[in-house]
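A single protein chain has been omitted from the complex, and every remaining protein chain is retained in its original position.
Per-chain numbering from 1; labels A, B and C assigned in written order.
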Amino acid sequence: MWLKVDVQAAPFDLACEESALLAQAGDAGAVVAFVGRVRAHDAAVPLSALWLEHFPGVTEAEIARIAALAADRWPVTACRVIHRVGALAPGEGIVLVLMASPHRAAAFEAAAYLMDYLKTEAPFWKREDLADGSHRWVEARQTDEAARARWES
Amino acid sequence: MWLKVDVQAAPFDLACEESALLAQAGDAGAVVAFVGRVRAHDAAVPLSALWLEHFPGVTEAEIARIAALAADRWPVTACRVIHRVGALAPGEGIVLVLMASPHRAAAFEAAAYLMDYLKTEAPFWKREDLADGSHRWVEARQTDEAARARWES
Amino acid sequence: MITVLYFGYLREALGRNQETLEWMGDDSEALLDLLRARGPDWAEALAPGKVFRVVVDRQVTRGVVKIPDGAEVGILPPVTGG
Partner (left out) sequence: MITVLYFGYLREALGRNQETLEWMGDDSEALLDLLRARGPDWAEALAPGKVFRVVVDRQVTRGVVKIPDGAEVGILPPVTGG
């Protein structure tokens, strides 16, 4: 499996990343992309920005470990992960996952698996800066734990 | 749900389609894209081209029906489907599905569901033109039926 | 009279894209029986497992379909898109 992981402040470009992935994916019939975006109205008060921090070094290693677990379970030929940090405006992309496989079910499942583990294992933390000037750290959600746990049954 | 379906000979552009989708998707936190591509070595003899035909009018209506079924099951805010017909070279995109939702699990599942139904319900037929000059019509696969059936349990 | 459209490998197996037929039958089963009776090639190409759906006037329905005079009837082999 070809794998590339970046944690960066800069935006990502889906089309560029898909081209680069395809150049490395061999004869893959299926590519699944996931883009997670900043929602403007997740809370009652509108969001002015989302701020993300992480644990440099540890984050990249954890994502690579999760991608390797996915490649153990499904025939993944190429995987690209970009996760942004710093200040992000509503609508901006937070995370990009691209997964290439000979088979569509494998591409879908490996991408969903990677996202479920990334959300519960990779050391990122989100702070919501609200339009009223207040801010709050996002709390971990039980639904994310449950999403991850389904792969372990 | 915003929905746009095209059956066309022309290639599609993932980045353009994603931008257009986002403009219609409201405050969607998750976008899943699926791209199915022509594999060069699906058979023993290398492929020179894949040729696709469909039942005009019926195809578009069936895809719209399938997308509406997906929107009944998951909170989908926008859906884009492009399926190509005519002669396609190895590596070219055959089908693009984009699904936007407030929630990532819904976006993943709705996109996988749409693909599973599209492959077993939408009137497309594939012919493989092989490098040795022969051709053969692709036969429906039991695994595609099984993939669809899992949503009906 | 009805118009019958053939798709996918049926075009090759039956040597035609479409044809016009005298029609005094009732439903899609009657039409398929009529066509299968044309000879072993037809019987084999249109054997029960090889017809995915019969679409009348571009309205997709499941199972056996009524075919009125004047209809356009698509005979669809199992689909293989995506």
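One rule holds for everything that comes next: contacts are C-beta pairs under 8 Å (C-beta built on N, C-alpha and C of every residue); 3 or more make two chains touch, one makes a residue touch a chain.
Note that the coordinates shown come from a computational prediction; the quantities given were computed from them, not determined experimentally.
By the touch rule given at the top, the unshown chain touches A in the complete complex.
The residue from A:39, A:83 or A:104 that touches the chain not shown here is A:83.
Touch with the chain that is not drawn comes from one residue among A:49, A:87 or A:138, which is A:138. Residues of chain A in touch with the missing chain: 36, 52-55, 57-58, 61-62, 65, 83, 94-95, 115, 118-127, 137-141, 144.
In this section, only the chains that are shown with their structure count from here on.
Chain A and chain B have centres, each the mean of its CA atoms, that are 23 Å apart. Among all residues of chain A, those that touch two or more other chains are 104. In chain C, the residues that reach two or more other chains under the touch definition are 82.
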